[in-house]
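One structure follows; several queries about it will come next.
Yeah, one chain of the complex is gone here, protein chain that is, but the others are all in their spots.
Up next is chain A:
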Amino acid sequence: MDMETLLSYEWSMMAPEFTILIIATVLSLVDLFADKKIDRKLFGWFGAAGIGIALFFLFSQIGHEPAMILANTYRLDAFSLSFKILLLIGALLVLLMGVSYEAKGELLYRGEFYYLLMSALLGAMMMASSADLITLFVGLELLSISSYILAGTRKKSTQSNEAAMKYVINGGISSAFTLFGLSYIYGLTGSTNLADISREISNIAPENGLVLLSVAFILTFVGLAFKISTVPFQMWAPDVYQGAPIPVTVFLSVVSKTAGFVIILRVLLSVFPFAQGLEANTSLLQSMMIFISVLAGITMIAGNTVALKQRNIKRLFAYSSIAHAGYLLVPFVAFSEMMFESMWFYLAAYLLMNIGAFAVIQVMSEHSHSEDISIFAGLFYRRPWMAVMMTIFLLSLAGIPGTAGFIGKLNIFIGALFSDPSRYILAAVMMGTTVISYFYYFGVMAQMFMRPSGSAVPIRMPVGVTIAMVFCAAGTITLGLFPGVVLDFFQTQFNFAEMFY
């Protein structure tokens, strides 16, 4: 590789990534040399501005022809663009929450939080854009390792330490599985480039390659299931979510999960639809759908039933986020034309409602130094607007009309019935578990509206977290009442056929 080829690359394609990289580097250097007295919260605003610039670059790229640079390892297409928007907005909201986060004496190195968040975001963006197994894995690890440290940023808290430890062990195991699976894909096709793999893999004769391919599939999927916390790799989530600082919990449950879905879509869709499946004229992906649908079903059931009895609000939302990952697998299993659209929309809705709900949780748990569900008691009579916003988030999570969550669920549901073959059972499981979820979501609502509040101390609402909350509430309602705006934009601007080579 000489200078000329290096300069001939269209580097502007990576402008959003570079922005984030520069911000992360600058922040870490400033943190090292700047006076200890300087409030590190400034970093948060700086980072937020950086993400804003990155978003600007990203939006200017919409409509760009699909292109690849760096020896076809980095790809810009509708798929990567649309999901990077979610990643950036999610990270921006997490940053805003982080600025307002106070953990009495437990958060010793606040600066670290910001630049580790940035590097994790960079990893997630790389995952969305990569067109090569190696790049993909590097992105995955960049995200994972940053997150491991983030989970332990409350240095003096044993819970946070436990969370980080469990996360790193579980994460290590999952990476091992993924890597093992990917190595088989490489072994079978002789390439790490996704385009080459998709070409080569169709040549493998089913009579001798099927076992290895299926092992590759299963191990890759199970390993990646860790990131999206679905069965069988979901158990870490409650422990880690509970122990980590709330902004990190949000990051893990939203941004990291979105990245997980991105990588699953990217790998599984560029590799396995082209491989021969069990029966003639079916792809391996189709043959494997039965397993994924069983896993999705168990995920929805497990997440929702276990959440019923939770008193710790962070744990409750951890289980609920497991259940939502289960819902998100349904369109993947249904594999209809609407798959990308419904997954993207549900992820967007999930981003808004989950971050919003956690923002309220952060304010309330900081106020009362507790994470018990009873901290919401009588919220409506103390901070009516906050209670109304929390109600919006809860209704959206439960999938009640008028909110983004409802449109998302309806999309998924219709997709599951429309697809060929129809996924009736999975749709029924989704309905049934949604009913179960009403129990705990409405339980929180009952606390806010129907319990007397214990104290009259005014609740402090810091700027950052309030902005995040209001943004999420407005977004949830807008997507719920006028999803057409976003869906039409999505259909006209993003052509997902681009994803295939």
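Criterion: contacts are C-beta pairs under 8 Å (C-beta built on N, C-alpha and C of every residue); 3 or more make two chains touch, one makes a residue touch a chain; residues count from 1.
Operating definition for what follows: contacts and distances are computed from a predicted model.
The UniProt record for the undisplayed chain lists the protein name "Na(+)/H(+) antiporter subunit A", from the options "Na(+)/H(+) antiporter subunit A", "Nitrite reductase small subunit NirD", "ABC transporter substrate-binding protein" or "Electron transfer flavoprotein subunit beta".
Set against the missing chain, the residues A:Thr73, A:Ser175 or A:Ser214 yield one that touches it, A:Ser214. Looking at A:Ile134, A:Met431 or A:Val457, the residue that reaches the missing chain in the full complex is A:Met431.
Summary of contacts with the chain left out: across A:Pro16, A:Gly152, A:Pro331 or A:Pro483, the touching residue is A:Pro483.
Checked against the full complex, the candidates A:Met68, A:Val231, A:Met339 or A:Ala404 give a single residue touching the omitted chain, namely A:Val231. Seen across the whole complex, the unshown chain contacts chain A at 166, 169-170, 173, 177, 184, 187-188, 190, 204, 206-212, 214-215, 218-219, 222, 231-233, 235-236, 238-239, 278, 287-288, 291, 295, 302, 305-310, 395, 400-402, 406-407, 410-411, 413-414, 417-418, 424, 427-428, 431, 434-436, 438-439, 442-443, 446, 449-452, 482-484, 487-488, 491.
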